[in-house]
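Omission of a single protein chain aside, the complex is shown with its protein chains in their original locations.
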Amino acid sequence: MSARANILGKLRNSLAGTTPRPDEFDERLVTEPWRYASENRITRLRSLMEAVQTEVHLCCSDNWPELVAGLLAERGITNLLCAPGKEHGRALQTHFEATEQNVRLMAYDRPVEAWKEELFRNVDASLTGTVGGIAATGTLVLWPDRHEPRLMSLVPPVHIALLKASEIHDNLYDMMVAQDWAAGLPTNVLLVSGPSKTADIEQVLAYGAHGPRELIVLVLEDV
Amino acid sequence: MSELFYDAAPNATRVAPGRKPQRVYPDKPEAVTLFGTCVVDLFFPEAGLDAIRLLEREGIRVEFPQEQSCCGQPAWTSGYREEARAVARAQLDILDRSGLPVVVPSGSCAGMFRHHYQALFADQPDMLKRVQALAERTFELTEFLLYVCKVQLTDNGAPRKIALHTSCSARREMNTHLHARELLKQLGRVERVDHDHESECCGFGGTFSVRMPEVSGAMVKDKTRSLLDSGAIEMVTADGGCLMNINGSLEKQREAFRGRHLASFLWERSNVPGKGGVA
Partner (left out) sequence: MSRRIPVTELTPDFRGRAEEALADGQLRNNFRVAMDSLMSKRANAFQDADEREGLRELGNRIKAGALSHLPDLLEQLEQTLTANGVKVHWAETLEEANTLVHGIIEARQGRQVVKGKSMVSEEMEMNDYLAERGIECLESDMGEYIVQLDNEKPSHIIMPAIHKNARQVSKLFHDKLGEPETEDVNQLIQVGRRTLRQKFMDADVGVSGVNFAIAETGTLLLVENEGNGRMSTTVPPVHIAVTGIEKVVANLRDVVPLVSLLTRSALGQPITTYVNLISGPRKPDELDGPEEVHLVLLDNGRSGAFADAQMRQTLNCIRCGACMNHCPVYTRVGGHTYGEVYPGPIGKIITPHMAGLDNVPDHPSASSLCGACGDVCPVKIPIPELLQRLRQENVKSPEQPQQVKGGGAKFSRTERWIWRGWQTLNTRPTLYRSFLWAATRFRALSPKKAGPWTENHSAPVPARRSLHDLAAEHLNQKGGRPS
């Protein structure tokens, strides 16, 4: 007998004569305590994210590239991983070229194996989009894809994320339902709620454990 | 108990019982049975007597069946189910004779009546009915005084700072952790001071204290330390087991600080000698 058959057999045997319990999920318990007036969503998300050392900036669809340029200059960062295949990547490129920024824009355009060393050692910052945010927990939701692969939001020490104000949901449950996640998920979905951190030594909070040391969120208020 | 199971099958997957609604208290009865508990019986009998006096002052006739002994808890928590069951049945027979409400000056023994007897007799439907009826009419002393007697205490003592230790059974099984505080609040010249890690177990745990003396000893040491550091003159508690543990440890450590049973404390503070006909 295979392990599979043995395990399932034992479990079935233990349940003989019983009926499965009915589905007792009560969505009110995960939604009602976590509802916000639309004008409070950004405030809630912002205060929670700032509490875990995330920088949150409010901006618009036409001025964010300028803000990014400023943030990079402040930190002396001269290269940025961003996706030319995405609208926001192109907008950034256009702005940086027009304003002659001294920043090298890099693209994640080959399999990770082809440039692992470079990705880990030479990329100082990345910029990605998000598929939305969650006010209840101060969370960004990322669905990595070909243009913005999984490691783009993890390996570079600084991660800048764009979040459309209209895509901030009250809570995770609402977002799952609104975007019909149960119908099919991409290979990887990430909920990100701050820069990487640990409290494994004496419970002292230290940021920049294995992932980004800094997370910067640009909330686009007009979209 | 029935709510524990989704279907009748004994092997059905269990869910936790739902939240219990706040206990609804009956009107003050004419008479009650006092279940003294074995620890109070042998080591703190004055506390039992003071409980009787407090109840009588509220106009309640108190019965104390001489056949009572122990609720059965020591065997039950030690894994000796059959022995616990035999003792529990004996107490049930005695308490069912009058069917009066049962007042218990100890959280853990009250918890035994109200909760664990149902587990002891889960497989005996006829017993279960009696056990459930007993659970309904069992009250820990503090809740009985506060919500059934609606007692109003007058403080006749001198100003005094005290610490209060609440037993884990009172806190978690009986939900009476705030009752003693409320009663003490009625005493105008008594100041209750918090002690460090107040809600933590004193380390008694019945036979735990002799099976794991190292760990239990560390717990009671910490508890007595925080009581000594609290600035209180003495400690009160409504549980005989905790009292025996804490006082025994204090004495072993040659500390003068002591705890006493809440019933004695309440009686002493609120009694006017010569009044009420009891000395």
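Read from first to last, the chains carry the letters A and B; within each, the first residue is number 1.
As a convention for this text, a contact is a pair of C-beta atoms (placed from the backbone, for glycine too) under 8 Å apart; a residue touches a chain by one contact, two chains touch by 3 or more.
Quick caveat, the model's predicted, so the values are computed rather than measured.
Although one chain is omitted from the display, it touches the following shown chains in the full assembly: A, B.
From the set A:79, A:93 or A:137, the residue in touch with the chain omitted from the display is A:137, counting the whole complex. One of B:26, B:45, B:99 or B:159 touches the chain omitted from the figure, and that residue is B:45.
Screening B:101, B:205 or B:259 against the full complex identifies B:205 as the residue touching the chain left out. In the complete complex, the hidden chain is touched by one of A:37, A:98 or A:204, namely A:204. On the side of chain B, the interface with the absent chain consists of residues 6, 10-16, 18-19, 34, 36, 38, 40-46, 48-49, 52, 56, 61-70, 72, 74-81, 83, 86-87, 89-90, 97-98, 119, 168-169, 171-173, 200-201, 203-222, 244-245, 248-249, 251-252, 278, using the contact rule stated above. Panel shows chain A; residues 2-4, 6-8, 10-15, 18-27, 29-30, 33, 48, 52, 108-113, 116-117, 120, 136-139, 144-146, 149-151, 154, 171-173, 176-177, 181-182, 184-204, 206, 208-212 of it touch the chain omitted from the view.
Going forward, only the chains that are shown with their structure count from here on.
Per the touch definition, chain A reaches chain B in the complex via residues 14-19, 21. The residues of chain B lying in touch with chain A in their complex are 6-7, 9, 11-13, 15.
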